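Note that this complex is displayed minus one protein chain, with the remaining chains in position.
Letters A and B name the chains as they come in the text, with residue numbers starting at 1 for each one.
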Amino acid sequence: MSIYKQLESLSISLPPVTAPVASFVSSVGSGNVLYLSGHIAKRDGKPWAGRLGADLTTEDGKTAARGIAIDLMATMHTALGDLNRVERILKLMVLVNSAPSFTEQHLVANGASDLLSEVFGDKGKHTRCAYGVAQIPFGSCVEIDLIAEIAG
Amino acid sequence: MSIYKQLESLSISLPPVTAPVASFVSSVGSGNVLYLSGHIAKRDGKPWAGRLGADLTTEDGKTAARGIAIDLMATMHTALGDLNRVERILKLMVLVNSAPSFTEQHLVANGASDLLSEVFGDKGKHTRCAYGVAQIPFGSCVEIDLIAEIAG
Partner (left out) sequence: MSIYKQLESLSISLPPVTAPVASFVSSVGSGNVLYLSGHIAKRDGKPWAGRLGADLTTEDGKTAARGIAIDLMATMHTALGDLNRVERILKLMVLVNSAPSFTEQHLVANGASDLLSEVFGDKGKHTRCAYGVAQIPFGSCVEIDLIAEIAG
């Protein structure tokens, strides 16, 4: 099934992507590898601030991570023109804004991993590194970085 | 010398590997690059919890990092069938669960770097990024992520 039908069946619409006005970019391709910039959690179009284990629950974090996965797909769609060109999601790095006592970064990360797996099937099964960080730009609760392989 | 003879001479036996029951995987190959998921420190088969500079010493951290390097080799052995196919360890990312005052992440990381260098020789000489994080899943003291080049 096409990735877009899969997204539709999940009632997901990809948001518009605006390029950063900066000296960095949202994505760069090199050979058949696509690198994406870290995407931060947003709610109502603004950074979703908060710290897991303090202001936010694990469930909030999962929701935030799922939202970032949608934004990452939107960035890949814009970069590639067609998400069906994604051959494999290679790696997610999931950064969780964490109070010192919070140790469920892996459960937060599942919000993104599960969705990518649902949308891309076996091609969405990636390697992953999830951990707690001291802060994230704009106080955002989660940030995710992605590397994908693109069909030749 | 074969990598397995080298492991034997160091009295290292690779543990069995169990695939994560999740929407992510332990390793993904892309071209001749193998990406591994972050592996956390374990002791007696359970997460080795603790924070460097608080509950654990630098020497403990080195031991934990060395143990993770063994687990990473076990994952590569399972993924590749033969560790002699490793052409080069390209990169380690070493995350150390750190109290605010702990600044010896590089010494902790040496526990993994030194072992990979002993086992793989020049092919084990990698680039590295080591730093202190706010937390790690299950409260584990160290987490390591690895990228390797595989012979064509």
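The rule we apply is simple: contacts are C-beta pairs under 8 Å (C-beta built on N, C-alpha and C of every residue); 3 or more make two chains touch, one makes a residue touch a chain.
None of the values given here were measured: they were computed from a predicted structure.
**Q** Decide which residue listed in B:Ile40, B:Leu56, B:Ala74 or B:Ala130 touches the omitted chain of the complex.
**A** Reading the full complex, the residue touching the unseen chain is B:Ala130.
**Q** Using the touch rule from the top, list residues of chain B that touch the missing partner.
**A** 31-33, 88, 90-93, 96, 98-106, 109-110, 113-114, 116-118, 124-134, 147, 149
**Q** At which residues does chain A meet the chain that is not included here?
**A** Counting over the whole complex, chain A touches the hidden chain at residues 22-28, 30-31, 35-38, 49, 51, 93, 95, 133-139, 143, 145.
Convention: only the chains that are shown with their structure count from here on.
**Q** Could you grab the centroid distance between chain A and chain B? Build each centroid from C-alpha atoms only and quote it in angstrom.
**A** 25
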